[in-house]
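With one protein chain withheld, the remaining protein chains of the complex are depicted in position.
Then we have subunit A:
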Amino acid sequence: MSATLPLPSPVAVSAAQPSRSYWAVVWRQLRRDPMALAAGGVLLLIIAAAVFAPWLAPADPYKASMIKRLLPIGSSGFLLGTDELGRDLLTRLMYGGRLSLLMGVVPVLAAFGIGTAIGLFAGYVGGKVNMVIMRVLDVFYAFPSVLLAVAISGALGPGLSNSLIALTLVFVPQVVRVAESVTIQVRQLDYIEAARMSGASAFSIIRVHVLGNVLGPVFVYATGLLSVSMILASGLSFLGLGVKPPEPEWGLMLNTLRSAIYSNPWVAALPGLLIFVTSIAFNLLADSVRSAMDIRR
C-alpha cells in the first residue's frame, strides 16, 4: 500500500524474540509436526494402557478357563476374545505391553549411555586406542542384529534380564559407531581448537563442547533403534529365548496363539498388530525428531 510505512529495524525485531536454547527449539518444532503428534499420541495411549494395566484391565491376566478358549473378538465379557487358555486377550495385551515396551526401551537406553561414552572416548582420543576399540566392535557389527541377539541370548540362557543384556550388547556397537564418527567430526571443528587454546582439560572440553554436540545425532539414531529393539525382543520371546509363559508378552503371545491362526485369525493376529503399530509409531516419532533436530545452526 504505502512505501512510507515505518519498518522496525532488523535489530529491534530479533531483539524482541527471546533466544531459545537448542532443545527448546527442537521441542517447539516437534509440537508443530502433525506426524509427531499422531505417533506420540498412539505411543502415549499404548504406554498408558500398559502402565495402568492393573487398574484398567477388565480381568486377571493369568486366570485361565478351559471352556472359554479362543472366543472371537466381541464375545460378551471378552472385548477382544480369549487366548488358547481362555484368558482375556485385552487384559493380556495390556499387561503384555509392560514387558514388550520395557524390552524395547531399556536396551536402547542402556546402549545409548554405554555406546555414547565409548564412542566419545574413542573418537576424542583417536589414534591407536580408537583403532583397537573400533576393530573389536566391528566384529560384533559384522553379524546381522537378529543373529547376534539370538546367539547371545542363546548363550546366556532364556529370561528377561538375559534378553535385555543380549539386546543391549547388540546395540552398543552400533551406537558407538555413530557416536565415534560424530565425535571425530566435532573434534576437528575450530571451537574445539579454541577451547584447547584456553588451556582447558580434555575432560572439560568433552563435557562442555563435545558432548552437547554429539548427543543430538546419537539420540536421533537411538530413537530409530526403539522399534528394532521391540521387534527383536518379541522375536526372542517368540523363539522361547525371552520371557517364559505364562508371563504376558506380545512376542510370546504371538507364538502361543499361532496354533489358532486358522480357527481364529483375528485374535491370533492381535499381538502382532500391536508390535507392528508400536514400532511404526516409534519410527515415525524418530523421523520427526530427526527432522526437528536438523535445524541449521
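We take it that a contact is a pair of C-beta atoms (placed from the backbone, for glycine too) under 8 Å apart; a residue touches a chain by one contact, two chains touch by 3 or more; residues count from 1.
Note that in this section contacts and distances are computed from a predicted model.
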Chain not displayed: protein name in its UniProt record ("Anti-sigma-E factor ChrR", "Thiosulfate oxidation carrier complex protein SoxZ", "3-isopropylmalate dehydratase small subunit" or "Glutathione import ATP-binding protein GsiA"): "Glutathione import ATP-binding protein GsiA"
Listed residues A:Gln29, A:Ser75 or A:Asn213, member touching the removed chain: A:Asn213
On subunit A, residues whose C-beta touches the chain left out of the figure: 11, 14-15, 18-22, 189-191, 193-201, 204, 208-209, 212-213, 296-297
